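Have a look at the structure below, then the notes.
Note that this complex is displayed minus one protein chain, with the remaining chains in position.
Every chain is named by a letter (A and B) in the order it is written, and numbering of its residues begins at 1.
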Amino acid sequence: MVGIVSYGTYIPRYRVKLADIARAWNKDPNEVVRSLGIEEKSVPGVDEDAVTIALEAAQCAIADKHIDALFVGSESHPYAVNPTSTIVGELLGQGNNYLAVDLEFACKAATAGMQAIAGLVAAGQIQYGMAIGTDIAQSKPHDLLEYTSAAAGAAYLMGNTGVIAELVSYTSYSSDTPDFWRRDGIRFPTHAGRFTGEPAYFAHVLGSSHHLLEQGKIKPTDIDYCVFHMPNARFPREVSKRLGFTSEQLAPSLIVDHIGNPYSASSLLGLAAVLDNAKPGQTIFMASYGSGAGSDAFLWKVTSEISKIKYQKSKMKERVSDQIAKKTYVDYVGYLKQTHKI
Amino acid sequence: MIGKAGKIISWTIVRVPPANFGFQAPYPVVIVELYGGDRIPAQLVDYVPEHLKFGQKVLTVVRKTIQSDIDDVIPYGIKVKPV
Partner (left out) sequence: MNIFITGAATTIFGELWGVSPRALAKEAVGGALADAGISAKNIQALFVGNMLSGMLGGQEHLGAFFAEELGLGVAAFKVEGACASGALALHNAINSVLSGQYETVCVLGVEKMTDHKPEDVATALMGAGSEAERLSGATFPGLYALLARVHMEKFGTTEEDMAAVAVKNHYHASLNPNAQFRSILTVEKVMKSSRVADPLKLLDCSPISDGAAAVIVSRKKGVQIAASVVATDTLGLAQRKSLIELKATREAAQKAYKHAGITPKDIDIAEVHDCFTIAEILAMEDLGFYKKGEAARAVGKTKKLVINTSGGLKGCGHPVGATGIKQVVELVDQLRGRAGRRQVVGANVGLAHNVGGSGATAVIHILKK
């Protein structure tokens, strides 16, 4: 049985209100909040980056195991050339005998890593592998993305012993669809407006999801929870409805409502929020999305091993809900300073 | 050194930073006594003013330290945050 052995998440404690951003640009704050369905987003500290955030998440997930493979997915790797995974691996005290891989695929870099690790575990090549999604998402000031681009990290330790959520099945859907990109050497990404909707997000999430449902011969009514990549508050709700899931099945995963879109950590944080409350035997449907474009879909089944982790996380206040609640507000100027725009 | 707990035994707020700390100023610098006896100086992050007190419990974390040149290796180091 291959699956998740433990998981850890980290959300930087700072938040900026979307209304403050809107006011700075003479937009109607109420209109912005209403249309995006989000009130505030997470902001990294001035000295945080994808490495430090990955490390925080990984520390909560490592459970004293030695990692044989470490995959770090981000679209804000601190170096254009130099691996994030080896810095995180070193700081985690992993020694030298492990595979370190850096991944990039917009917001689905880390979920691709999970599929690769699942393969290595199933093949018996490794005992434990960790996939980390970490981002301090960048956006140009006054751009629409500025309202949702957030920062967070999520780490998943996978293996075949002590599994808390079995990986029942998985699929992936890929195509050449340039809906959101950043050229080498350019500081901020560009997005293609409404093209990021139907031909991009929806086509690919529906593509991987339909394939997974068909492959497993299951229906949304057979499943307990669903998690989708959350670029804003509307898209996951819409795609969930189209697939036939109910809002109750989706609700526990909607971290976007509280912290915005932390790119590579988005669906992984959603999954963590569900796992924090899931009971043994329950199933979780998850589909990520990465611009460019692709979607990785997973079906997880929670085991009885989850009880111990749930208790620990609750006691240590390491659940996603605890981290969402731990917050300090900064104003728009503070946000610009902390994201190094001024 | 990461994730170690300790308490503050002195603090200051540096308001006139040196050349490579400009972007973080003003910032608190504290002396922490780690459980186990070792003492370290460190920058305090993710704090509110109430945290600058004798005995405040802190945890060590990894953060970017000095502002390096644009083509330098990124310097990471130990800082502390209140718990």
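One rule holds for everything that comes next: a residue touches a chain if its C-beta (ideal position, glycine included) is under 8 Å from a C-beta of that chain, and two chains touch if they have at least 3 such contacts.
In this text the structure is predicted, and so the values were computed from the model without any measurement.
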item	value
Neighbouring displayed chains - absent chain, whole complex	B
Residues from chain B at the interface with the omitted partner, ascending	9-22, 24-25, 27, 29-32, 39-43, 54, 65-66, 75, 77, 79
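Just so we're on the same page, only the chains that are shown with their structure count from here on.
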item	value
Centroid spacing, where centroids are CA-atom means, of chain A and chain B in whole angstrom	28
Chain A residues touching chain B - in the complex, by the definition given at the top	13, 45-49, 51-52, 55-56, 59, 78-79, 82, 87, 91, 328, 337, 340
For the chain B and chain A complex, residues of the former touching the latter	2-3, 23-24, 45-46, 48, 61-65, 73-74, 76, 79
